[in-house]
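Every protein chain but one is kept in place in this view of the complex.
Right after this comes subunit A.
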């Protein structure tokens, strides 16, 4: 079969970079599989319990970059109790024992300990990049170990982690010889840091392109940092409270003028809105703006800033911008591709910050929009139909109506038709989250039209098993299905058990699924782990099969039930 020597094939495979393509390549024949696995450098494990570290290492000995994801997505919203699992320690230990020359580690929703960070820092001489997203279990001591021991560290990126801040001097642990930093993001740290050490670190990092600081960094320090790093491409400010009439403000303003490369701006964890104009000069070249953590900025100030940002491609903002502000975004930011509007008052009593009007305006003005996360007070079918017509390019469409069973306020109908229009028009849709009043009908539409759908989040929706069945039967590419508080039961769960082996995972909580149903699933599908989370019941009480399970998490795995389960998780 092979007309080329291995080296040639390997060279060709170098051009195949996407994991999915490489997976496909490795399925062609044994020799391609062999060649591919020895040349594979990046591996993404979407579920850390689907495979063991040893097997990954055995298959890909040339591994340089590993991405691991742990807890299910709904863990972000407190639906997964503490201690559920997702520890990365066994992975680091296995990697450390092997001869893998790990250079990059990216973790999402995993539990990381200081010990394993320490082990990581000492075991891989060429370690370059650590990215932790929504992780927990470690402290600044672990960061100190990374800083001190990774001599060629290029990237330390901490996003939305829960870090116990011991206010240690982890920043000072970067040795003077460390000059390789390209990206440093510690915005999620809650404690104080050594400001002088930060400035010195930036001064000796000529390659620094990304810097996102935390709230403890005041504007004065920011100014000093920017003086040292005018080449920054991505800046996250810390606390930005200063008087626009002060000297520090003028100084900062002048320094910002020198930073001609900044394309991405974020932070403003504390902000004095009247001082925002200092950033107007860089707004012209900005492609990404994240003000979603900026407290208390009124819509009018946001609008003034956004008017300067004609080249924006990505915008994350709070809903205090209002529908009017979104109209300004629509008329200014013609290149917009990704929009996220977060609620500024999620439990407030219905004063409508953004409604369907804002979304319609955006869709009309920004035809390139392909990713949306939109929290709003209400949505209408008519609006969704219009949005679908204006923006048929959606890849990710996530709509969250704060009152999750709210119908169309104009017609009092469920939002089935609106979402139906979205899935019908957006042929490339890969991710969908829905809310509002929804019946089985919307699932019929999804099953019929959403051919590329890979991830679907359902809450408080549907009438019967039919809804879930439409989705399971229709969406051939479904990978992650997460359902909460919807009336789907054993009938839907057990209709086609083989389906779950084609998916990464299924989460169902507060549905109608019973213990008996889960047991049946587990019995018939040994290739799946069927995990039940029972927080209230104690082991002594005999639970009967008719009882509904509170939370069920099903995922395919090659390594059987996991051994690190806490008491409240049962594998059937």
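Note that in this section a residue touches a chain if its C-beta (ideal position, glycine included) is under 8 Å from a C-beta of that chain, and two chains touch if they have at least 3 such contacts; residues count from 1.
Just so we're on the same page, contacts and distances are computed from a predicted model.
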{"item": "From \"Exosome complex component RRP45\", \"Presenilin\", \"Glutamyl-tRNA(Gln) amidotransferase subunit A, mitochondrial\" or \"Auxin-responsive protein\", the hidden chain's UniProt protein name", "value": "\"Auxin-responsive protein\""}
{"item": "Which of A:24, A:241, A:284 or A:558 contacts the chain that the document leaves out", "value": "A:241"}
{"item": "Listed residues A:107, A:173, A:193 or A:461, member touching the removed chain", "value": "A:461"}
{"item": "Which of A:87, A:231, A:261 or A:413 contacts the chain that the document leaves out", "value": "A:413"}
{"item": "For subunit A, the residues touching the chain missing from this view", "value": "74, 76-79, 81-83, 134, 160, 162, 188, 190, 215-216, 218, 239, 241-243, 246, 269-270, 272, 274, 292-293, 295-296, 318, 342-350, 375, 400, 402-407, 409, 412-414, 433, 437-440, 457, 459-465, 484-487, 489, 491, 510, 512, 535-538, 541, 546-548, 566-568"}
